[in-house]
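I'd like to ask some things about the structure below.
Missing here is one protein chain; the remaining ones are kept as they sit in the complex.
Presenting subunit A:
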Amino acid sequence: MTVTAGSAAALALGDDALVLSHRLGEWAGNAPVLEEEVALANIALDLLGQARVLLSMAGDEDELAYLREERAFRNLQLVEQPNGDFAHTIARQLYFSTYQRLLYTELAAEDGEFAPLAAKAVKEVAYHQDHAEQWTLRLGDGTAESHERMRRAGEALWRFTGEMFQPVEGVNVNWEDLETSWLESVSAVLRRATLDVPEGPRSGAWAAGAGRQGLHTESFGRMLAEMQHLHRSHPGASW
């Protein structure tokens, strides 16, 4: 499998969407309210649609999704984090969808190979970001318990946010500007939700950019084992 700069970028963005979609799919039948069954599945489907387009730019979507080992995945560590409670899922959504909205807005505006996908996806991710923002407000500014859960979730995932701004080869955006805009946007939402902006580091000793290099956290291998098991059990079969 040869990987050019363009397809490396498609893999990175495609893996983000694929892995987060999978995590959201784990919520099916477990959401706190029926409307959220619909909303979370809706977001998962949007992301899966994006993943399929992006992976197809890099090769065969199923080969790439089902036959790569953990070390060959290029997604951010943020998106592979387990769902945790609803607040963890929402914090992950807030951080990632804000990033995706800013990034895809840039990509849609330029002339590159990602422009057509980004132009379509930016409408979807605007909805994802709004959904995450609305829930961050409700949990942060809801009850004492929800405030505390949202605070903990926001802090626990903060360490994975730095890696989003490690430049991806083949994606031509100003990563520093993107990071500044992201910090402004997320901080504003957290403050409106009566939450403090976390003060901890935004990346650990090797977390920054690690997912992009195929260095993942421990739960990811287990997630892939479940995702790939059936496909791998029937080599060459069509589904």
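Definition applied: contacts are C-beta pairs under 8 Å (C-beta built on N, C-alpha and C of every residue); 3 or more make two chains touch, one makes a residue touch a chain; residues count from 1.
In the analysis below, contacts and distances are computed from a predicted model.
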Omitted chain (choose from "Quinol:cytochrome c oxidoreductase membrane protein", "2-oxoisovalerate dehydrogenase subunit alpha", "Type I-C CRISPR-associated protein Cas7/Csd2" or "1,2-phenylacetyl-CoA epoxidase subunit A") - UniProt protein name: "1,2-phenylacetyl-CoA epoxidase subunit A"
Missing-partner contacts on subunit A, residue numbers: 18, 22, 25-26, 28-38, 41-42, 44-45, 48-49, 51-52, 55, 61-62, 65-66, 85-86, 137-139, 141-143, 145-146, 149, 192, 226-227, 229-231, 234, 236-239
